[in-house]
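For this depiction, one protein chain was excluded, whereas all remaining protein chains were kept in their positions.
First chain written, first letter: the chains are A and B, and each begins at residue 1.
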Amino acid sequence: MELAITIIIAIMILGAIYAIHAKDLLSAIITCGIVGYGLVICFLLLKAPDLAIVQIVVETITLIIMVAVVLDSSREERYAKLDSKGYVNAAIGLIVVLVLLYFFRSAAISLDVFGESNLRMASAYINGAAEKTGSANLVTGVVFDFRGYDTLGEATVLVTAVLGVLTILRIRGKK
Amino acid sequence: MKGMTVIVKKTTQLLAGLIFMYGIYIIVHGHLTPGGGFAGGVIIAGAFILVILAFGGDFLNLQKEEVGTTVRENIAVLFVLMLAVAGLFIGSKAFFNNYLPKGTVGELVSAGVLPLYNIFVGIEVASSILVIFLALVIFKEEDIK
Partner (left out) sequence: MIPYVMCFLLFLVGLYGLITQRNLIKIAISMSIMEFSTFLFFALIGYIKGGVAPIVNPAEPDKTYVDPLPQAIVLTAIVIGLATTAMLMAVIIRLYRKYKTFDIREINNLRG
């Protein structure tokens, strides 16, 4: 199990590295689909079918929107040499990576071993949840009943994003 | 935007209704099987996007579609909010209360107010994604003219 997940994450890393360095923009977008669909296989291996269904349809819609943006334009990227700004960017990136590595090391020591989670918070949610909420799907019970505020916030974020898109893509002719 | 060939149009006429029914099935059984409101909503939006892509933008009146879909999305969010506030007045007087009777675990009509939440959130997500896609298509068509 751990071996299978490691192999799939390695394939995702290779796909991500190619997607960043591709010359043709359409190839880069399609290779971004490798990372998304590999994530679906990881979710299925980690026994989370709810997340797998949502991720597969959302990834398809994201690919459709990205291809609609790229398809009408010139689809190649003109490669330029690194100039002075590029070196400053790379140095800042290296400093950020070192800081992140330090924080990750100090956090990963206190994580549980992979596969033996301690269930400190969730034991209060799981015991008797099927009788308290009445639903057989525990994730739906947590999302809509125990943590309903988060779902309300997400519905608000979706409405706000739609309003933003409608405002940006509005064409007003001069009358 | 022109439509596609005859083969694609015939296949879409057969498939779009099936995809729509599948989305409704995943929404309504959200408290029994994996799925829920969000996944089913995106699947329903996918059925509509398929019809728009296959038949072209000249076939349907896209401006009227966009106005109607925006209204439907806002009404669905309003219903979600009203269902949540109604928990303040019934039962144990708390926000987001589960006040309808919970039946036995595993039946279709059970789990209180949860299936209603699933249905309204599903309508809202489907309308949101459809509005995003329609705004993109209308913007591209306006420039071609």
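Assume a contact is a pair of C-beta atoms (placed from the backbone, for glycine too) under 8 Å apart; a residue touches a chain by one contact, two chains touch by 3 or more.
Here the structure is a predicted model, which is why all the values come from computation and not from measurement.
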So that we can see where the missing chain sits, which residues of chain B does it touch?
-> 33-34, 36, 38, 104-106, 125, 128-129, 132, 135-136, 139, 143
Going by the touch rule given at the top, which residues of chain A touch the chain that is not shown?
-> 1-2, 5-6, 9-10, 12-13, 16-17, 19-20, 25, 28-29, 32, 35-36, 39, 42-43, 46-51, 54-55, 58, 61-62, 65-66, 69-70, 73, 77-78, 80, 85-86, 89-90, 92-93, 96-97, 100, 104, 108, 111, 113-117, 119, 121-122, 125-126, 130, 136-139, 142-143, 147, 150-151, 153-154, 157-158, 161-162, 164-165, 168-169
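FYI, only the chains that are shown with their structure count from here on.
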In their complex, what parts of chain A are in touch with chain B?
-> 49-50, 52-54, 57-58, 60-61, 64-65, 68-69, 72, 130-131, 133-137, 139-141, 143-145, 148-149, 151-152, 155-156, 158-159, 161-162, 165-166, 169, 171
Could you please specify the touching residues of chain B with respect to chain A in the complex?
-> 26, 30-36, 38-39, 42-43, 45-46, 49, 70, 73-74, 77, 80-81, 84, 95-96, 98, 102-103, 105-106, 110-112, 114, 117-118, 121, 124-125, 128-129, 131-133, 135-140, 142
